[in-house]
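A single protein chain has been removed from this complex, and every other one stays in its place.
We just call them A and B in the order they show up, numbering each chain from 1.
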Amino acid sequence: MSEKTAVMSRVDRYYEDYGLRAKELSREGTKIIGYICSFVPLEMITAAGCVPFRLRGNIREPITKGDTLMETIVCPFIRSCFDLALKGRYDFLSGMVIPHACDSMVRGYSAWSFSLELPYFHFVNIPSVVKESSFEFFQHELNAYRNSLEDLVKKPVTDADLSSAIKVHNQNRTKVRALYEFRKADPPILSGTELSKTLVVAASLPIHESNELLDEVLAEIGTRQESPFQPGPRILIDGPCVDNMELMKIIEDLGGHVVTDTICNGTRDNWPRVNENKAPLTAIANRYLAGINCPKTYRENKAGTFEGDIKARFGDIGYFSKSFKVDGAVLYTYKFCDPFGFEVPARKAYYESIHVPLLYLEDLYSAGTIGQLKTRIQAFLEMIE
Amino acid sequence: MAEEQRKPKKRMTATKAAASIGPMVKEFITGTNRARAEGKRKLAYTFIVCHHEEILRAMDVLPVWTENFAGICGVKRAAERFLQKAESLGFSRSLCTYALCGLGFDQWREELGEMPPDAPWGGQARPDFMISSGQILCDPRTKWYQAAQQFMPDVPIYNIDLPHPLFDPKKDHREVWGYYHKYIVDQLRGLVSFVEEQTGKKMDYDRLRELVALSDRTWNLVHETYELRQAVPCPMGTGDAMNTMVPLCFMMATQEAYDFYVNLKQELEEKIARGEGEVEDEKYRLLWGGGLPAWYALNDFNYLNSKGASFPAETTYRMVVPIYEMDIPETDDPIEHIAWKWLGYWTHWYDKARNRPGSEPDVERLIEYIENYKIDGVVMHLAFSCRTWHVGLIWQLHQLAKIYRPIPVLMLGGNGKGDKVQRELPSLILESDIIDITSYSEMDTRNKIDAFIETLESVRQTKAA
Partner (left out) sequence: MTAYYLGLDMGSAFSKGVLMKTDRVVTSYACPTGGEIKVTAERIRDEVLLKAGAAKQDILKTVATGYGSKTVFFANVTVTDMSAHAKGVIHLCPSIRTVVDIGDLYSKVFRIDSQGNLQSFLLSGKCAGGSGRALTMIAKVLQLKIEEMGEIALRSTKKVEFSTGCAVFAESEAVSRIAEGVAKEDLLAGFYRALAAQLNALAERLGLEPDYAMVGGGARNAGLVKAMEDLYGFEIVVPPDPHMTAALGAALIAAETVRQEIKVRQ
């Protein structure tokens, strides 16, 4: 590949020195609110005049502080984020929002909230089921969340504030979709590593700056007349948050292309939109409860058959596989993850039903396993070629 | 003799009541299989501590406690082949082993069309429906039955969402619990409709009201019975409580459960009158401060007892607080009352925790038991496969040591003069699992226990007057 352009170098810099911009903003008095999960309604934070900031882990950094306060049986991704936070890597935060996502997040809430001593900490109780009463409850819960932010910023967060926040966040999602479009070509115009890096960085910036960055990246990629890559197997990555590029780099170094995903910091964060024609709270409740497809949420088996159930639950995988013409998928989960772990056989069955070859990897969120991953991915790519 | 050594040594109980539990549990399991064969009553897979037993009992549904069956497989050291079965289906060994054991068993049973060979106590009966629950507590509770539907697609699920407000040191939970209550009530009414549909019967609300009242009386009675263990020496320890939890967790809303605690209470009162303790020469009073037990190694309690350690209290499975101490609104509607009881239980230590800087409800509960039961040390068990009850233990001990230092000791300074300082309670975290015996080493566990006893003894000897 040719030399990096200005915008891609900026992406690299923000990726390596994660939180650079948030640190600057925090020094200028802006309140930065951290989160780790797709379930946190970001529009609310933006509407309150604060900046939502997605925490990252680091697979290359050994856990040195985290284990003093948290068991090693929690999700290794959460464990890494917690370790970095304890080491002061995110000391520019004014607060954090933790949602009712998985046990690793919820059971560690006390450890997070007591040991980081941030001015603001809030728990958003996301319902586990999707029923009419769940939406009603969730709206109340969103209102309590809104009130807590109002207490922090000492000004009301109005419906009008929410509506404009919804608009800019939706714009962000539109731009991300446009970026994904560049991967539909074969070979793709944009690599998986480039895209994921951009998305990781985009989630660390105020939403307006995030939009600007995406515009610049879109313009830059738009100038690519043809794909800079050799043809190779087209891969979908399925799983939770994958915010270190090593997995994608391994696939791409071995001649594969990551063209799409169903991961948190990919389509799970960026695909569902908030309906701008509905009352803001209702629309937000709808997006975060019905729109986010995470194994944590229980969706009733309406079909009454296993085949019908997996089609309803994992239909997004089928949709992305088809529209991005994938040749194979990597289901990548972390050890100790109950929500994903209990779905593995059902997901495997679904991949079989749509005839997409699958490699299942359970990993530790540690660079120590890279060697093992390489061997298995190489064999898989050879198999599907 | 040789034969006995090969088998796990049976745990000795201190009370007659605890000794009577084994046959009772066996009867649940064989009872569900009998009912399955007769086909008159509907069977439901479900989880303990979901506050829905009254509803099930009022509608004559027979609960099949899937966690209990997995635990039995653990006690009988018979879980391994079901865990391996689950692994062969693609489930990771790092997941909840109760669920893995259940899924492995169910898949095997469905595949064979009959019970797997040598199934413990006749095996787990096929259900008519499954009731799971989404709580701020346990992910496997919403995932287990959903995964089981892969082998039993015809068995419908009802998932009750049962949230509670999380503790916030700066906010009164009563500000938000109104809408929590309404949601839980909606969820429970949804369960009633679901069960009505499944059984073809209508709910008898008078009967439900009676059963709810019976449960309330049982809660109070359990509390009063367990409070008797404050006596010195302590008449019944946690080893026994891992048995006496059975009526509390599996038989709530039955007269049998109530009567069990009437008898247990009487037995404890008699033992106290005779000055009889769980151990002959009580030297250390320990709190089981968190974690489910390693079911295959309950004998470790006897080992601790043999060192003079008694366990007057535990946080595990004591999932009741007296109704009269709960600050919840009164209502005549039994469903509304159940929902309030749910919220009342989970928020019980919130006010106390808010009043002590740096405290948190789980820590507050530890402090309450340490004081009321005159505790010398805390023991916890970290089961690797269960995040629900075992994430947060290290933090709780850390915070406890930070805000609560009840032991005065003399420290020899450089000048040779003694300074009185306050020390935290000694604590021990054992590591293993609930039913995965491959994670257990008796030698390691007992070495740890020995070192802990040596610590307790040195604290006892250096404790300043």
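Everything that follows uses one rule, which is that a contact is a pair of C-beta atoms (placed from the backbone, for glycine too) under 8 Å apart; a residue touches a chain by one contact, two chains touch by 3 or more.
All values reported here derive from a predicted model rather than from experimental measurement.
**Student:** Tell me the shown chains the invisible chain touches, ordered by label.
**Tutor:** A, B
**Student:** Of the listed residues A:R10, A:K65 or A:R376, which contacts the missing chain in the full complex?
**Tutor:** Checking the options A:R10, A:K65 or A:R376, the one contacting the hidden chain is A:K65.
**Student:** Determine and list the chain B residues touching the chain excluded from the picture.
**Tutor:** 382, 384, 394, 398, 401, 411-412, 426-427, 431, 439, 443-444, 447-448, 450-452, 454-455, 458-459, 461-462
**Student:** Provide the residue numbers of chain A that touch the chain removed from this figure.
**Tutor:** 59-69, 71-73, 364, 366-372
Definition applied: only the chains that are shown with their structure count from here on.
**Student:** Approximately how many whole Å separate the CA-defined centres of chain A and chain B?
**Tutor:** The computed centroid separation for chain A versus chain B comes out at 35 Å.
**Student:** Can you name the residues of chain B that touch chain A in the complex?
**Tutor:** 89-92, 94-96, 99, 132, 134-140, 142-144, 146-147, 149-150, 153-154, 156-157, 159, 161, 163, 165-168, 175-176, 179-180, 182-183, 186-187, 190, 358, 360, 362, 382, 384-388, 390-396, 398-399
**Student:** Using the touch rule from the top, collect the residues of chain A that touch chain B in their complex.
**Tutor:** Touching chain B: residues 68-71, 73-74, 100, 102-104, 106-111, 114-115, 121, 123, 125, 127-129, 131, 133-134, 136-137, 140-141, 144, 295-296, 298, 300-301, 304-306, 309, 333, 335-336, 338-339, 341-346, 348-349, 360, 362 of chain A.
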